[in-house]
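All protein chains of the complex are present and in place, except for one that has been dropped.
Naming follows writing order (A and B), and every chain is counted from residue 1.
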Amino acid sequence: MKERIGVYICHCGGNISDYVDVDELSKMFQEEDGVIVSKDVMFTCADSNQKDMVKDIQDHNLDAIVVASCSPKLHLHTFKNVASRAGLNPTNYVQVNIREQCSWPHSDQPREATVKAAGLIRAGINRVSHSESLDNIEISVKKSVLVLGAGVSGMKAAIDLARLGNEVYLVEKDYFVGGRIAQAEKLFMAGEKGTEIISKLFGELKSHNNITLFTGATIEKASGSLGNFHVDVKIKPRYIRGKADPVLVQRAIEECSVFINDEFNFGLSKRKAIYKNYPEAFPDVPVLNPEALRNQQEFISKYASCFDLDQQDEVLSLIVGSVLVTTGFDSYQPKVNEYGYGNIANVLTLPEFNRLVALSPDKLIYNDKPVNKIAFIYCVGNREKKGENKYCSRQCCSAAIYSSLELKEKYQGIKAYHLYRDIRTYGKQEILFEKSSRQGDIYIRFDEKEPPVVEQVGTSLMVKVKDYLTYKKELEVQADIVVLVTGMVAREDSQQISETFKIPIGSDKFFNEIHPKLKPVETVIKGVYIGGACQGPKNISESVQSSLSAVAKINALLKSGTVSIDPVIANINNDLCTWCGKCAEVCEYTAIREIENGDKHIAAVNKAICTGCGICAPICPVNAIEIAQFTDLEIESMIDGFMSKIEIPEQAALTEKNEDGEVLKMKEFPQIWKNIVHSINGDKKTVLQISQELAVDKDIIMYHVMTMHKYSVLVANGMDQKQQYYYYSLKK
Amino acid sequence: MAIVNPDFIQDIREFGADDLSACFNCGNCTATCSLSDQYNSFPRKMIRYSILGLEDEIQASVDPWLCYYCGDCSSSCPRQADPGNLMMAVRRYLVASYDWTGLSKKLYTSKVWEIGVIGFISLAVLFLFIFFHGAMPTELTSQGGVQLNTFAPSRIIELVDWSVAGFLSFFLLSNILNMYFKIVRTRKDLKIPFKLYLTEFYQLIVHFLTQRNFSKCDTEKVSFMTKVRNGNYTYWLIHFLLMSSYVILFTMIVGFLGWFQTDIVHPWYFPQRILGYYSTIGLLIGIIYFSALRFKRENEKSKKSHFTDWTFLLLLFLTATTGILVHFFRVNGMPMATYYTYVVHLMVLFPMLIVEVPFSKWSHLAYRPYAIYFSNLINKASELAVVKKSKS
Partner (left out) sequence: MSDVVFKPKILVFSTDKISDPGIDQAGLRKIHYSPAVYVISLPCSSGIKPKWILHAFEKGFDGVFIAADGHECSYSPKCPEHTNRIIEESQILMKANNINPKRIRMAAICSVCAEPFSSHMENFSKILIGLEDMKVETGKVL
């Protein structure tokens, strides 16, 4: 029990004191048991008050403080730091929100607001009186990072992590690095080649000794926690000998007569059974498909010095301090007969179409027929009101429009139709839409309820669509190719990755960050970060931005070699626990395990992994689990505090309603305001003059003068000769 | 079902349309248009039809005729797609599409054709005079006037006039019939009671004579006198002056040449002279006013001029000035000058009539009132249909 408590109630200028009688409250709590200091303050967050608080804590030997002011989202850390500076454990401080959750929403009922504020503050006092001093948990961490996925985000992240001095293991599932951008011939906006970017990044990767790249590699299993993750990486063989003569390998490729489906080009072409995705692909070692060459014994034995069909999967164990997941996305694969896909030959997805364009240098010919008219259908597999993918993939509009612009430059006589639902070429990409629209691409808008219908008519395609821009008129669009502008979906294997690293998955099936605005690359698993499009649809720059912000977070985390984490974790009451295993079952993070304790088995919490979410607490049949800072005692004492009888003299409550806060209604100004008013006294003075006269730091005077100006206590009255400071005088 | 035709946008550009591809379908143009209503919503619809190339739909529309090109749409367009100008281009396109001979399209889309046809008719007139002109007496009448009817007997010219009038009426009326089929008869869903054709006919006359829909473009909320002072009615007034002058002259020349073209020098108060003076002054004021607007390009409606707009003004100007000169020379007893000017006068007059009346800009004099008539027919008939449906 804390019995020397300090209570600070904030006026917040008038934001609180206009509606809540803070004056009366501070007097009331002076009488409270255990409260040593109770004050009402104009601005609790002001530097001057922070100094006063530190002084109070030290002078009165306070063991806990309660600050009743604004939402903890704003100043929690401010007052935690005040406590620390005064030598008080920050866990012995409680913030009470009497602005956002009291004075503002109840500005229509000042008396009730005052009563509520009293209840809230009393709850805060009760809570802090049961608070315990807790120290942050310190964990030592390894300065190495596993980066999962060597697409553009992963490569860029690996390079920068390495540059910052971390050991990096870059794991790529494919045999070649680069990911999706390798398949894009040109990238909006500037039109760089995807493959050139990859070559550049690969060059940088190789120049860092502390990056180890694994291709054809997947994560077999992962365990451990922040600072010490144990990861098993499985590497598939290429079936090419490590020391094979590249010239001979090249000759073997030329001689190879077995062709297989070219997955890199979505089956639009065939490739040899010894292949690279594209000629400049990295690493510069081809891959052999043993299934396809099974019957080619002669060929295999001829090049026995190059090939080794006995190569086996290899598993490596790594220990890393942190994990960055940049596994990217899958392109939505249309269902059979969705807009005729799969049934009608000339219906392609945008990625497939882009490959077709990349493979057709001069003339665009598909299925032996020249292609002139192209109809793009947007939002395929995205923004489904009733379907699974409710989100917008946001980069596909730009990608499709950029493709249509590029087509017109590359080939002659191309006509493009865009059948869209909404165009979302946000940011600079709006220029693409502008250009496409002005050069005469035809935009037709349909509604999800009445999607276009693709039909084969003779040798060409007919798309029937109800155009919402033309009074829902039924139009027929003749096209040689229909391109389905497909959105992004979570990778097929993301479920598995989520299970391996315990990363939560959102309803959109992408990985979930903690907070989309404030913790955008952190996951609830400490030490596991996400970057790029595995988190949700992003374009290339956004992907790289997010992976690089994850790099910054990871580096900050690993830099010192130790990590300090919040003490809000689950605590097991060893006396009560009899190990039923229910808590371990519900824990999403496998933070709870069974241990032996004397003669019985009990649960133990891994402090490094526990997030303090509290899911395990209510499930315990014997109530043996409590979350630090949210103990039964603390919560129940808060409830008692809310309901305790509060006596406030009726006449003391403020009854004026003042929604706008135009006029400051203070019983009295804080002392420094009085001093400032006294100093000016009918004259006009600059901040500098007042500061010298009162012998107070000029920044503090500046802060108060500005606030007094805001609340119309002072008015500006011209500038001094050097035009540096305003004169202030009292408002009449 | 309508098939999208991406090539049409190029066609409509030849009729004078602008950057309509810039349109992003916000609909500001239609919202700001004071003539667009529940029945006829424009100009956005026309832009959309043009972009999609829905020619049947465009040809079945009356909307371009209902527009008086105040320019509000163009000045409020956030993309500078100039919808007002598009309405004018579509109007030209419609004139061409009503004309079953195909000549109109050639005249509108090719300067060579326009100049060629005008030149051809001029030369034809010239040759006719060279070979068939009458005597060129230099002695004057007792009143001191020139014996113009000896050089070009009004009886003969009148015959030519009447045949030309017959020719023009044939083409114009057949084009109007074509228009009727395209606009009214394509509405298979509507039954238009015969009575409506009769009761709505007065609208045609009213709108032909007054162009009163101009006033609907004016949405300023100020008093009538202020508007007069601010010149809100100037455009309408001068347009009316030009139109009435043209109609009067046309009627006198083509219908009553024997009465109009005499060798007698009438006193000034004779109707021939008063009407003649009124019309020539009206024409000149109109031509100068509209040319000045087109030169200055200050108003939205005069910013863009198609070459056929200029040829019409030019032919009209030449016709009017040579007509005045003929009159001046005749009354003042200058025989040779009278004869030559007369030839030049007819060399501009005939191409002006033949090219402009059924095939080009002049035809809007006929198409617009008819369009209003047709649109009223359709609107009233659909109202009746709705009433009938709700009753049953």
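As a convention for this text, a residue touches a chain if its C-beta (ideal position, glycine included) is under 8 Å from a C-beta of that chain, and two chains touch if they have at least 3 such contacts.
Being a predicted model, the structure only gives us computed values, none of them experimental.
Within the full complex, the chain left out of the display is in contact with A. When the whole complex is considered, the residue among A:73, A:200, A:674 or A:710 that touches the unshown chain is A:73. Considering the whole complex, the residue from A:468, A:642 or A:703 that touches the absent chain is A:642. Interface note: of A:58, A:623, A:681 or A:712, the residue touching the hidden chain in the full complex is A:623.
For chain A, the residues in touch with the chain missing from this view are 71-73, 97, 99-109, 111-113, 115-116, 119-120, 123, 504-507, 512-515, 524, 568, 586, 588, 611-615, 617-619, 623, 627, 630, 632, 635-636, 638-640, 642-643, 650, 659.
We take it that only the chains that are shown with their structure count from here on.
The geometric centre of chain A is 66 Å away from that of chain B, both derived from CA atoms.
Those residues of chain A whose C-beta lies close enough to touch chain B in the complex are 373, 415, 417, 437-440, 442-445, 464, 467, 469-471, 473-478. Note for the complex: chain B touches chain A at residues 1-4, 6, 9, 19, 21-25, 45, 48-49, 51-52, 54, 57.
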